[in-house]
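Apart from one protein chain that is not included, each protein chain of the complex appears where it belongs.
Our next item is chain A:
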Amino acid sequence: MNYKSDVLIIGAGGAGLTAALHAKESGASVRVLTKEYPTRSQTCMAQGGMNAALANVSEDSVEAHIANTLKSAHGEADEEAVRFMCSEAINAVEWLDSIGVCFSRTADSKIAQRTLGGASAPRACYAQDYTGLKILHTIYDRCLSQDIEILNEKYLLDILKDESGVVKGAKVLDIRSGDIEIYEASAVILASGGYSRIYDKNSTNSTASTGDGIAAASRAGAKLIDMEFVQFHPTALKNSSILISESARGEGGYLLNSKGKRFTNELAPRDVVSRAINDEINKGEEIFLDIRHLGEELINEGLPQERKLAKLYENVDPVHELIPVRPVAHYTMGGIEVDNKSKTSLDGLYACGECANHRVHGANRLGGNSLLEIVVFGKEAGLNAAKYALETKNAQSELVLEDGFFEEIKECKNEIDFYAKREHVGNMFYKDVGIVRTQEQLKSALLEVKELQASLNLMGVSDKSKVYNTNLVEFIEFKNMLEVCEQVVSSAIKREVSCGAHYIV
């Protein structure tokens, strides 16, 4: 079957849905595909807030927001892009407010703001600690009001081009039926999320963050940049890697070692705090987040999710007890290179959200800038892709369809258990391509990734059924993850000096 639209969007998180709204508003026909359902993306897990220099709580300025972002980026951000994002932040929050996002309010009826790490002022607008959830759901509701077509449980296999190499569509696995489908479009926007799950259980992310779009873009010839910049969040629950939001430290939470001593500035940027914790752990210390002094009322009001998760996964009640934590992979700054129109290095292909690299985070993203990025650049991707699609929609060209990625996978034998390998890669990456790296570790990791890739033909699926085969989906994800792993390590090897999240000794 063959489906056509002006703009095809892959991914239905905050970035994809924002892109869809703006593309549709520009007059383009829009179709969104998601491998899950539209409200289940990583966006719903963002808790702390969304940065905008509204100065609602204390003095602040767009210039200060820019300066903080550039400083945290360690010289690896593009100043023009950062300037654009920070300047647009105020409009972005106003837009979200106008469509019904229920931001928390101050006593004088303004949008409330809290301080997150690396910020010189309380700048993050929030909705308790459900900021991402409430933003995502409201954007989704807006998409419904505009009757935007969203097709669920469609898994991207390959990006398709015409004979001249222009991107014209995508090849997709319908997870429910097991059928392969072709979607044609004059422009394709990737909004498919990051790749933190290459660290497997050592990640705060949804199990869906497997870098599918990045791997598909790379196979199609798009350029990836800064893949070595992986952000480790300082405070995930020790055993389950469930995120305890930075807002816990923003509200005044302390980090303590086994001796009950504070050892770092809790509100330094994430790379600094993660390394400080890592050093303590290497000295044999256990690390705890202490929010007891904040009191039950504040915890219930501002951090209800944190309390619930700590009880469920660590059997501790943070009102009375310390929360055991460790840093784990949380956000991937690297991704598909895009210009200031969100266009990738391939004609017809646009990208936004965590899979894209607009060079606004550089080597270390500030808390509160990811929700901002998806709204600001989701809009840009939607507007620019729609403009391009409407300009080129009458051009005659034929999709090139050939066997590739998926057909290879179907041929794989099931002799080696890829679930065990997936876990192994995650642990190996946490150790060797983690918070602190050496050239030797990186080189041995690359060797191991290549060996695993070479034996993929023996790791196929044992479930041979066609309908809703998650064994197959997870295997394709694993193959994508290995492709991404290779890019991460290769880029890390090339960068010989420490820079932000890439810390080499």
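As a working rule, a contact is a pair of C-beta atoms (placed from the backbone, for glycine too) under 8 Å apart; a residue touches a chain by one contact, two chains touch by 3 or more; residues count from 1.
One rule holds for everything that comes next: contacts and distances are computed from a predicted model.
The complex appears with one chain absent; UniProt names that chain "Fumarate reductase iron-sulfur subunit" among the candidates "Heme-copper oxidase subunit III family protein", "OB-fold domain-containing protein", "SAM-dependent methyltransferase" or "Fumarate reductase iron-sulfur subunit". In the complete complex, the residue from A:L156, A:A208 or A:A351 that touches the missing chain is A:A208.
For the chain missing from the display, the contacting residue among A:T39, A:S61 or A:T392 is A:T39, taking the whole complex into account. Remark: the omitted chain is touched by one listed residue; of A:S72, A:Q128 or A:S491 this is A:Q128.
On the side of chain A, the interface with the absent chain consists of residues 36-37, 39-42, 44-45, 94, 97-100, 102-105, 107, 109-110, 127-128, 130, 133-134, 137, 141-142, 144-145, 147, 152, 176, 206-208, 240, 242-243, 305, 308-309, 312-313, 315, 417, 419-420, 423, 461-463, 465, 467-471, using the contact rule stated above.
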